[in-house]
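The other protein chains are all here in position, but one chain of the complex has been omitted.
Then we have chain A:
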């Protein structure tokens, strides 16, 4: 992997409009049964504008930013050797149906460890008003030849 990737900031990806049915579909897929995830009336009764996404939903948007990294011609990342190492979400506020999220990727660290390479990156997501919503951080491990 190219060590000079560290510190690189990619251009923001096209805004992602969070749909109510997408939240419901994702909720069912992660076995979420809370009414605030599924029922707009329950969400409104709890003080939200619409259904609230499960805590890991931002991965759907983050994925678009990681594709930029994997596709970067000078990154030198062999996708077939990539393993997900760590994942973290920090929410400034919950994601709610109707949000338009713009995500931007920054590579924060590139490391080598025992023949493997590790790249850590932040995808910072902001809403249509430019306010921060969530930061998704992934560490991807690229296995070495012996892996």
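Throughout what follows, a residue touches a chain if its C-beta (ideal position, glycine included) is under 8 Å from a C-beta of that chain, and two chains touch if they have at least 3 such contacts; residues count from 1.
We adopt the following convention: contacts and distances are computed from a predicted model.
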Not counting the visible chains, the remaining one has a UniProt entry; which protein name from "Biotin-dependent carboxyltransferase family protein", "Succinate dehydrogenase cytochrome b556 subunit", "histidine kinase" or "Acyl dehydratase" does it give? "Acyl dehydratase"
Contact with the hidden chain, among A:5, A:18, A:32 or A:69, goes to A:32
Touch rule applied to chain A and the missing chain gives residues 22, 25-26, 28-34, 36-37, 42, 45-48, 52-56, 59-60, 63, 80, 83-91, 93-94
